[in-house]
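Every protein chain but one is kept in place in this view of the complex.
Order of writing sets the chain letters: A and B. Residues in each chain are counted from 1.
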Amino acid sequence: MSKKVVITGLGVISSIGNNVQENYNSLTSLRPGIGHIQNLDTVHKNIIPVSEVKLSDKDLGQMAGFDMNRPVTRTTLLGIIAAREAYLAAGLDKVAKLRTGFISATSVGGMGKTEMLYQRYLDPADKGDFMKFLETHDCGESTERIAEALGIKDFMTTISTACSSSANSIMLGARMIKAGMIDRVVAGGVDSLTVFTINGFNTLMILDKEHCRPFDDSRQGLNLGEGAGYIVIESEEAAKAGNRPILAEVGGYANTNDAYHQTASSPDGQGAFLAMKKALEVAGLTAEEIDYINVHGTGTPNNDLSEGTAMTRLFGNQVPKFSSTKSYTGHTLGACGGIEAVYSTLSIMNKTIFPNLNFKAKMKELDLAPETSLLSGVDIKSVLSNSFGFGGNNSALVFKKI
Amino acid sequence: MEDLVNQLKVQIIKALKLEDVKPEDINPTAPLFGDGLGLDSIDALELIVLLEKEYGLRVENAASAKKIFSSIKSMADYIAEHKKA
Partner (left out) sequence: MSSIGFIKSYSIIRNNQAILNGEEFLKGAPEDDFATFIRSLYKKLEITHSPFYKMDDMCKLGLMATELILKDSAIKEKYTDTEIGVVLSNSSSSLHTDASYYETVKDKSNYFPSPAVFVYTLPNIVIGEICIRNKIKGENTFFIFEEYNPEFITDYVNNLFSSGKLKSCIAGWVEFCEGKYEAFLYLAEAAQAENLITHTAEQIKKIYNF
C-alpha cells in the first residue's frame, strides 16, 4: 500500500496554448486567453466573454491526426491532442509490456455537435451523412476515441461529476495503481465550449461580462473555457525501471460531498474543508507543509467565499500562497482538474507560482489575498489543488516534489 | 391588485412546482424566501424567468431581485408599477 504514484508525463491544450510549453509561456508572461466568442454561433457572441481554444475543428483535426471523414467531436479532438502529448512525453509509446489505462472525465461530452444537428436529427425528412454523428453524443464516446488514438486497450472508463470530474479521474488512477490493478494510467479530462453550457450558466447568472476576478471583492462570476489536461501516472518502480523522468508525486487525494445544494456551495465550505483535510491526511502532511494552493477559484461570489472560508478553517491565519489559474483559462468544467494538475506539476518543477490575474481588493468577509505577481525561485515541496463541482462533489489533490 | 396577487400565487406554484402548496396557504405579505415556502436561489432565478415570460419585465441584477421577491405583495407592486410604463 505504501507504493508511490508518480507523474511521468504532462499534456494540455487550453485557450492559452496548444501544448505544455505554450501554456507555461502564457502563464509566466501573464497572458490570459479570455476574449470574444469565435467558434460558436450564439446570441451571446459579443456580450459574454469566454476562454476558447483558438483553433477551428478542422485545424484541431489536423493537429490530432484524425481522419476527418469519420464522425468526431471537438471534445474528442482536444482530448486526443492533450492525452497524446502526455503519453509521448512519458515515452509510453516505447513500452508495450505494462498494463495501461485511460481514465477520462467530461461533463458535456459530444453536446457541441448534437446542438448543431439536433433539429436535423428530429426531422424525419432530413436524411443524410450527418446521422453518423448521433453516436458521438455520449460522454463515453470521447473516451473511447481518445483511447483508440493512443492505442490503450487494457482499461478505460469515463467519470462525470461536473467540475471535479478530472480531479476524480486522477484520484481513481492513483488508487488503481496503488491497488496493483494497473501499471500506468493516462488520467485527466476534457470539455469543449457549447451553447448549451453558455445558456445554462447564463441563466444561473454566474457569468461575468468582464474578465473573471477570482477572490476579488468585485467578482461577478466566472468565464467559461474549454480545453483538456492529462497526466501520466505510474508506480515509482515502473517509472524507475523504465528510466522515465519523474516529474512529481501524486501524494494525496480525497473526495467528499457538501450535501448542501444542487449547485451552490455551503456557507461554511464544509465539503471543501473535508476534502482538503482528508487529502492532507492521505498525503501524510500537516497544513503547514503545503507551500501553494492552486485553488478552484471560479470567480463566482459563492464559490470563492465558500472556498476561502474552508481554507481559513483549515489553515487558520497561515493560509499558504494561493492563486486561481482560471483567471487565465476560464473555467474549463470537466477539464479543469486535469489542466490544473498539469499547472501544479509545472509549479513544482519550475519553482514558480503563477499569479491570480485581475485581483485588486480582498473580499470584505475574509482576510485573504491571492498571489498577484509571478513568483520564481520558490522551493515548492507540496501543492494542494482543489476542484469542486455541482452536485456538491468536492475533490482535493496533493502533488509532491520528488 | 387582488387579482394580480392571486394570479401570481397560481403562477408561482406552477413555476416552482410547489405541489403541496395551495394558493390560500400563501400569505401575500409574508417573506417568500427563508422558512415559509422553502425556496432557494434557483427558485429566485426561476421567478426572474417568470417575470420576463409572463409580464415582459427584465430583472438584470441580483440586488434588485432580492427586493422585488421579498413577498408576493412586493412582486405585485413591482409588476403594477412597471407594466403601465
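Simple rule for what comes next: a residue touches a chain if its C-beta (ideal position, glycine included) is under 8 Å from a C-beta of that chain, and two chains touch if they have at least 3 such contacts.
Given the structure is predicted, the values throughout are model-derived calculations rather than measurements.
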item: Selected residue (touches chain absent from view) among A:Leu10, A:Leu27 or A:Ile159; value: A:Ile159
item: Touching the absent chain when the full complex is considered, from A:Thr76, A:Ser107, A:Ser166 or A:Gln220; value: A:Ser107
item: Chain not shown, touching residues in chain A; value: 1, 43, 107, 109, 111, 115, 118-119, 137-140, 157-162, 168, 172, 175, 179, 181, 195-196, 199-200, 202-205, 254-263, 270-271, 274, 278, 389-393
item: Interface residues of chain B (partner: the chain not displayed); value: 16-20, 38, 42-43, 45-46, 49, 52-53
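Following the convention adopted for this analysis, only the chains that are shown with their structure count from here on.
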item: Distance between the centres, which are taken as Cα means, of chain B and chain A, whole angstrom; value: 38
item: Chain A - residues contacting chain B, complex; value: 203-205, 261-264
item: Contact footprint of chain A on chain B as seen in their complex; value: 40-42, 45, 48-49, 62
